[in-house]
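Here's a structure for you.
All protein chains but one are shown in place.
Lettered A and B in written order, each chain numbered from 1.
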Amino acid sequence: MSERPRPIEVTDPVTITVDGRQVEVQRGELLIDACERNDAYIPRFCYHPRMEPVGMCRMCLVEVDTGRGPALQPSCMIPTAPDMVVETTSERVTKAQDGVLEFLLANHPLDCPVCDKGGECPLQDQTMAYGPGESRWVEEKRHYEKPIEISPLVLLDRERCILCDRCTRFASEVTDDPLIHFINRGSNTEVNTFPGDPFSSYFSGNTVQICPVGALTATPYRFRARPWDLERTESTCTVCSVGCRVTLESSRDRMLRINGVDADPVNWSWLCDAGRFAFEATNSEDRLTEPLRRGADGSLEPVRWSEALAAVADALGSADPSSVAVLGGSRSTDESAYAWAALAKGVVGTDHVDAQLGDGLPAAVFDLPGATIDEVCRPGGTVLYVGPDPKEELPVLFLRLKHAAQRDRVRIVEVTPTSTSLTPYSAAGVRPRPGELAAVAEALVAGDAPADGVAGVSADDLRAAAAVLGAADGPVTVVLGRANLAESPQVVLDAAAALSALPGVRFLPAVRRGNVRGAVTAGMAPGRLPGGGRLDGDAGWSGVWSTVPTEVGADAMGILAAAADGAISTLVLLGADPLRDAPDRALAERALDRVGTIVAIDSFPTPSVLRADVVLPAAMLGEVDGSTTNLEGRVSRVRPKVTPPGTARADWAVAVELARRLGATWSATSVEALRDELVAGSPRLAGTTWAELEAADDGVLVDLTGGGFDPGTPAPVPQVDSYSLRLVLSRELYDEGELLGRSESMAGLSRTPTVGISVGDAERLGVEDGTPLVVRGERGSSTLPARVSAGIPRGTAHLVHRLEGSDPITLLSADEVACDVRVELA
Amino acid sequence: MGYLDGFAVTFRKWFGTRSDTGRRITVQYPEETRPKPPRFHGRHVLNRYEDGMEKCIGCELCAGVCPARCIYVRGADNDPEDPRSPGERYGFVYEINYLRCIHCDLCVEACPTEAITETKLFEFAFTNRSDAIYTKSELLVGDDGRPQQLPWEHWGDGFDPAEDTSGWMRATAPSGDASFEGVVAWSGELGYGVRSPEGGQTLEQETDDDHDDGHHDDHHGAGH
Partner (left out) sequence: MSDAPAERTGGSGDTPLIVSSRFDVPEAHTLDVYRNSGSFPGYAGLAAALDRTPDEVRETVASATLLGRGGAGFPAGVKWGFCPPGVWPRYVVVNGDESEPGTFKDRLLMERDPHQLIEGALVAAYAIGAAQVFLYVRGEMPHAQERIAGALNEALAAGLVGRNIMGTDFSVDVVLHWGAGAYIVGEETALIESLEGNRGMPRLKPPFFPAAKGLYMQPTIVNNVETLSNLPWILHHGVDAYRAVGTETSPGTRLIALSGHVRRPGVYEVPQGTTTFRDLFHDDRYGGGIRDGNELKMFIPGGASAPWFFPEQIDLPLEAKPVGAAGSMLGSGAVVVMDETTDAVEACYSLVRFFARESCGKCTPCREGTTWEEKILERILEGHGRPSDIDLLLDVADNISPGPYPVAADPEHGLEAVPFPPKQTTICPLGPSSVAPITSAIRRFRNEFEARITRRDLIPVAAAGSGGDGV
């Protein structure tokens, strides 16, 4: 099977004998792994290095002699001990393996030609390698209805199931979604869901990957190809910022499947279903495939690249540099971000560049002392979790945190506006009122609280949380993210400033978009230069580029505000959609109305793209070459697998071409050259040259901290209006965003929008689940059914961004630290 | 004496288009055709079962085994209400590029359902490349179990690919029955239905009897 044994460091060696050879292994490690590491692969079905062994399939039986004579033992359950003598190929072992395979095949249908797993099936492979030549089974095989849909993404064929307990263990152990289980007994045992309760887990696709037979198949891949006509390449997922390692698999130049790769520091072979299946969007009919330009009649019309690029070069070159702005770039590669930073800052000479849209966290969070995921999940450690629901925004980080809390004694203190998926695994939790996070952070650091509490959090809850922090063994690590789009990101910075007082504290910035960290590192933020340099310090880029801006530019909201005032003549949208995502809809509308020339470089016709004057089609994940930087600062390769549709190009290629047309002295002609130029000019990116990244499967960790964290001007504490509810606007994994909304299998999985209110507020209003409520803000209102939840604190209303039929971002204004809404009966 | 042997052949052929046996072998092609050997490999057909269901299940084994990479197959889910083939999957796309095909017959041997077999037709010449790519609708036998004649195919001199099909052999295990391992069984099969491989071409002549006494039906039954 493809799983590799979990990497270990041999700290306590013992000597055992494997097939007559003396080998040194780690004391207590499982025999099956120890043997595999020493070139004695033992066949297995149920054992998975990332899950607890169960010893169920009996395929890994080997003869083990611990001094009491050799006996057949399941090697997946036996820890190594000194002087063990193991035979993995003796006659008795071979007979036992042969017997187990014959048993497994007794009821297994021989429909390999139809089965999606055929060709990459561990049962097939091991039958060839270890099994009997033929079956003596002449009885009727087991029959079940097949396939049955256990979730919109996963189909179950119980006839093929060999009952290895992998999917069921995964569901109950790894994700805590115990929605599939064994039922019945003996040879009638089957895996199934509970009636009317589908396997709706964000991680269901993993069960398809780990199934050792074709019992679980994924609808997006079902019957699309056979393993022998798939081509694969290892890459990194950029759907969120965790940066899971994946294999991209294609056939006939079409992406068909993504599987997880076991990267020990990151994803442990798991993927979320969004990361696994969102590639379908790349095959979408909606893709932009050719450049468009607004014609005389005002409509967008296809043009040749040369014409489109000339128009863009003209718009960039003719404008005053301070009236040019670039928004976006956090979904591309490091190299594309660098190319655009170089174009904007080094050629055009503007610093109005922001990779985000005001919906993430300011670049300053990357100046905080950094922690890796492994450091956050250090056994026995203590974690302060400030951020969004990790399962909704960074799902695999949630799996790591959950594992740490459940199995590695990590104590989590949760500081979130509502309860999250992490709440059941947290040692303590407080729910600060939106806008007042910093005060709660201060109280936690101080370890005490006034009797009437802080920011809506009771003194008892605060003390309990502070006690967990106080009892920490070693320094606390903070996961720092933005839980609430309706809250100014400055509030998070203020909280981080307060938490910096914790001794030895380190931060993991839980930004959401795929490559925010890489884009900021490449200079796509106001005031920043590639490699962590600042405009005000001398980073040496003036020697590389034609020019370097002298004045610190505006961030995304500042750019939009300037545009609304008519101060921006050319606005480049680099995969950014301010009309949908900027947390101030009215401002974004006014901005796009008044900008002279809008240039959009994107893969899909988003609302903002449709307002552009020139549209350049961009290649997307699976089509571009380069590298990406995950939330920890881990730089790893992103590899292309298929060619972009039409004439779509990678972002960096557009930037390089534009630089050439603008007559710049700076030019790099390949993605390798861009990478090496970026690294050469950035001492702190040492070790991440193209060649070095190619050699590092798990990526290279880059630490940019040390620039000094400047939280900026603290946000004012908003007044509490006792007639209103404070808005919490969060995201969910399944939304109607550009990727999932255009993935055939994922579209439509998003939830029906609701307004979440506390039990207390529901009683006050006299509503229950489903009662229609009007959410009224200063800038608009919408009617949504109520969702009453004990996880929402009193005085809070909870809405979700980008669900079908609701557009709560219209309620927000960039000027406000927090947003108050009235919630009334419809 | 090496090279003189070669000249001998040349001269023999020069003085009369006669075979070694003295029989004249030149025929007036295309008006006249010579009978083709039993296992002559010609263009393919996709077969059906008696009830009209397609035999192809879209498993791509033919495409996988094809040394010339001339076969393109894509499977799809059968509509349970109106299935195209028995089971869950059917061949949604099936294309053979005859500019590449070397007629090695490995596809026929790989096919688990005997869906693809060959006729002896080799007389098809195209005037453009797209004609050379036979699609599924062109390869599939009709409702009468007979292959379709395409405009550029020459079925001259009473030649009918449905009658004079290419015999194919399987040297391993017909219907998955391991007791046939090593025994060459073969079938001149086309069009409709499931036929057991015919005996008569076994590796060892003395095992002939074992295969002619009606055992095939049993073996076939046990394999499913």
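Assume a residue touches a chain if its C-beta (ideal position, glycine included) is under 8 Å from a C-beta of that chain, and two chains touch if they have at least 3 such contacts.
In this text, all values refer to a predicted model and were calculated from it rather than measured experimentally.
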Touch criterion as defined above, residue of A:Val18, A:Leu31, A:Cys57 or A:Leu729 at the omitted chain: A:Cys57
Hidden partner chain, touching residue among A:Leu72, A:Ala313 or A:Ala586: A:Leu72
Identified contact with the non-displayed chain, of A:Gly99, A:Gly566 or A:Pro785: A:Gly99
Contact set of subunit A toward the excluded chain (per top definition): 54-59, 61, 71-72, 74, 77-79, 92, 95-96, 98-100, 102-104, 106-107, 136-137, 139, 162-163, 181-182, 184-189
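The rule we apply is simple: only the chains that are shown with their structure count from here on.
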Touching residues (chain side subunit A, partner subunit B) in the complex: 110-111, 113-114, 118-119, 133-134, 138, 146-147, 222-226, 228-229, 252
Subunit B residues within the subunit A interface of the complex: 57-61, 63-64, 72, 74-77, 87-89, 92, 112-113, 176, 178, 222
